[in-house]
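Got a structure for you, questions after.
As you look at this complex, bear in mind that one protein chain is not there, while each of the others sits in place.
The first chain written gets the first letter, and so on, giving A, B and C; residue counts start at 1 in each chain.
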Amino acid sequence: MNTTMTLGGHFTYFVTIFLMVAGLFIVIARGNLIKKLIGLGIFQTSVYLLYIAPGKLVGGTAPILSDAFTVYSSPLPHVLILTAIVVGVATLALGLALTVRIREAYDSIEEDEILNMDAVPSRQEQA
Amino acid sequence: MSLAQHLPALQVVIPLLAAPLTVLLRHRTLAFAVALLASWTAFAISITLWLQVDASGTISYAIGNWPPPWGIEYRVDPLSSFMLVLVSGMASVVLPYCRSSIEDEVPQQQHYLFYTMFVLCLTGLLGISITGDAFNIFVFLEISSLATYVLIALGRDRRALVASYQYLIMGTIGATFIVIGIGLLYLMTGTLNIADMGQRLAAVQGTRPVLAALAFLTVGISLKLALFPLHQWLPNAYTYAPSAVSAFLAATATKVAVYVLLRFYFSVFGQSQVFGQLPMQEAMLLLALAGMFAASATAIFQSDLKRLFAYSSVGQIGYIILGLSFDSVSGLTATILHLFNHGITKGAIFMLLGLVALVMGGTSLSRVQGLGKRMPLTSFGMVICGLSLIGVPGTAGFISKWYLLLAALEQGQWWLVFLILLSSLLAVAYVWRFVEAAYFREPRQDVDANATVPWSMGVPTALLVAATVYFGLSTGFTVGSASQAATFLMGAR
Amino acid sequence: MAVTVWVIARSRNLFGVIVLGGIYSFLMATVLVAMDAVDVAMTEASVGAGISTVLFLGALHLCKSEEARPVNKPWLPLIVSVAVGAVLVYGTLGLPEFSDPKAPIHTHVVPRYLNEIKQEVDVPNVVTAVLASYRGYDTFGETTVVFTAGAGVIALLRRRRNKNKGDKA
């Protein structure tokens, strides 16, 4: 398998991986709760590409059967990713709802500020 | 048409359909009734399934009547039937307890939604345990995780929100890692069915994508099961969640994650792959030991009991993984045993703490001073469960530790035996902190003298404490199932 | 797309970031169309660029729109994420090449979907057929996930009638 390895053949994977790394970086490094969720979104989206890209066949067409075509791209990854997208948006909605509640309770959406506030029991509003 | 034939599907579908019903009813008593009925039915089904598997071997159920690699298969084998019993059993015990417990801790309007989330969480965990399809695991994992995030966030303290958010981020990263792992496996094998995947993987064993998939799955699942360096979300989540939720999660959520790990290691990769290609064994051993010591040591210095026992959970997960790292039938038996025994012990502890919180108004060590006089039965229960955590003979914890020691001896690793005993001493230390506060301090004066424990909370708790002792004395069911499951897993490939 | 992500990572104006996120989703949808995944593209466009953006803006409306100072030491996260990337590069190098018809995902399970769907289900859109029938249970789970999220959001955001909730700044 390693002999057929070429740079061009794996280009899509590299794009995917770049997006993935960037997304993960945003999630871990950023302290802003909304920004973290955006990063999470990017991270998840990059996975979609990881699934979908290998299913494509050059010269193939979308997997909607008709007599005019014989080569189709693989439909199974599409199905999986449809599910994954939905799961992703569900998580996102929940995360945002939590963010809103946190902002109401702490008046901040910066992670370190919130953690500081809990460390000091006498609650100092508006650092 | 015989109903018995469809039990695998009903196992998950009954609690699942109970969830929308609770939303439609919008009434907390009715919702409670529906949820209770669903979880008790699920428990009954799980026991029937366990008996069936015990009698006639693995059951396979094709959903939608599509044969396995094309459709989704439900597969009940010795391990999954054992998990089903644990999960649905815990739900059946915790649910009656919820009713009075959340009265105090969750705003009333939210009660019916609490039950919705509870049954959804149950559905997810059952779905993970029973499914024979890799992607289906992810879907049900997300159902249970999303429900868990909400349940935690319903805690009274505002820190519950932050705990839930952190868990959401960590959990989602973990889940995404799992998806990446499954994706890589899918790209290499072209199938999603676990059994099929395992067979086809033999052809491409040791290739780079498979190894990468192994790495991603391990890290992703470790996040979910709170293996030592990835455990940060757990103490906060358990501390600030409503007590009933802590009890259910501590007993089941991380345990199901361990199950997923076992499932992927043994049914998909096969043990030669996992332990042969990468230094997994050493890595796991190291992490397990680190978890056992670091987390238990941290537990000693906690001032809140819920937090203390949450750290102890992280430490106990160390034992579970330790058994796995031996790569032998006896080690695996110990893992599965401890999964079960620690599950019921920790469940009992968090339920007891819920009682304490109700009567004493909190669970910090300074609050529970003199608990031995104020709530003699509860303190007694705590002591029993504490002994089980330490591993004193006569309790469930002893059995699993005993098997763990046997497994270590089998490998001839005396130093490990020593380390296991040493870490048990740490457990003695943190359990002593409770005993000292409860029995050797004067009671506080500012405690509401009229607060009592409602029987709907007391009875389930007592039941679980009794179970901790029962499974310490009568080991037929637990050891039998565990060794059967272990043999099954090791022989699977 | 990569550029967009880069800017998102750098920028601290949350409003801009969200809009960029929408753009990113659209670009992603375009790529997906190029990959023949029309169903997925349609969903990504409506969810990523539509619903998510609306939700983000809704949440942003309730929060501050400026991110605080940059984090002090982003080195550890950087190392972690690059390490993850490295493992992936290592792993993907062994994968079948792009558009290789002999790759396992084209030869194993999928042919049955493509070839026998006419007799078995007779729905031209294979994605729909697989989604709703062959793997209908996944979709059932997916619906449940959406339901969970919905019920969860209600549980979290329903306005309390309690009076003591007035300590907002």
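Everything below uses one rule, namely that a contact is a pair of C-beta atoms (placed from the backbone, for glycine too) under 8 Å apart; a residue touches a chain by one contact, two chains touch by 3 or more.
In this section, contacts and distances are computed from a predicted model.
**Q** What is the missing chain called in its UniProt entry, if the choices are "Amino acid/amide ABC transporter membrane protein 2, HAAT family", "Ribose transport system substrate-binding protein", "NADH-quinone oxidoreductase subunit L" or "Na(+)/H(+) antiporter subunit B"?
**A** "Na(+)/H(+) antiporter subunit B"
**Q** Of the chains that are displayed, which are in contact with the missing one across the whole complex?
**A** Looking at the complete complex, the unshown chain comes into contact with A, B, C.
**Q** Any idea which of B:16, B:49 or B:427 touches the chain not displayed?
**A** B:16
**Q** Residues on subunit C that touch the omitted chain in the whole complex?
**A** 38-39, 41-43, 46-47, 50-51, 54-55, 58-59, 61-62, 119-125, 127-129, 131-133, 136-137, 139-140, 142-144, 146-147, 149-151, 153-154, 157-159
**Q** In terms of residues, what is the contact footprint of the unshown chain on subunit A?
**A** 62, 64, 82, 86, 93, 96-97, 100
**Q** Provide the residue numbers of subunit B that touch the chain removed from this figure.
**A** Here the touching residues of subunit B are 1, 6, 9-10, 13, 16-17, 19-21, 23-24, 26, 61-65.
Following the convention adopted for this analysis, only the chains that are shown with their structure count from here on.
**Q** Make each chain a node and each touching pair an edge, then name the shape: line, ring, star, complete, other.
**A** Per interface graph, the chains form a complete graph.
**Q** Measuring from the mean C-alpha position of subunit A to the mean C-alpha position of subunit C, what distance in angstrom results?
**A** 5
**Q** Between subunit B and subunit C, what distance separates the C-alpha centroids? Give it in angstrom.
**A** 29
**Q** Residues of subunit B that touch two or more other chains: which are they?
**A** 135, 139, 142, 146, 149-150, 153, 180, 186-187, 192, 207
**Q** So which stretches of subunit A touch two or more other chains?
**A** Those would be 1, 20, 24, 54, 76-77, 80, 83, 87, 90-91, 94, 98-99, 101.
**Q** Taking the complex as given, what residues does subunit A use to touch subunit C?
**A** 1-2, 4-6, 8-26, 28-32, 34-35, 37-39, 41-42, 45, 48-49, 52-58, 60-66, 71-83, 85-94, 96-101, 103-104, 107-110, 113, 125-126
**Q** How about subunit B: which of its residues touch subunit A in the complex?
**A** Where subunit B meets subunit A, its residues are 135, 138-139, 142, 146, 149-150, 153, 158-159, 161-162, 164-165, 168-169, 172-173, 176, 179-180, 183, 186-187, 192, 207.
**Q** Report the residues of subunit C in contact with subunit A in the complex, numbered from low to high.
**A** The contact residues of subunit C facing subunit A are 1-2, 5-6, 8-9, 14, 17-18, 21, 24-25, 28, 31-32, 35-40, 43-44, 47-48, 51-52, 55-56, 58-60, 62-64, 67-68, 71, 74, 76-78, 80-82, 84-85, 88-89, 92-101, 103, 105-106, 109-110, 113-114, 117-118, 124-127, 130-131, 135, 138-139, 141-142, 145-146, 148-150, 152-153, 156-157, 168-169.
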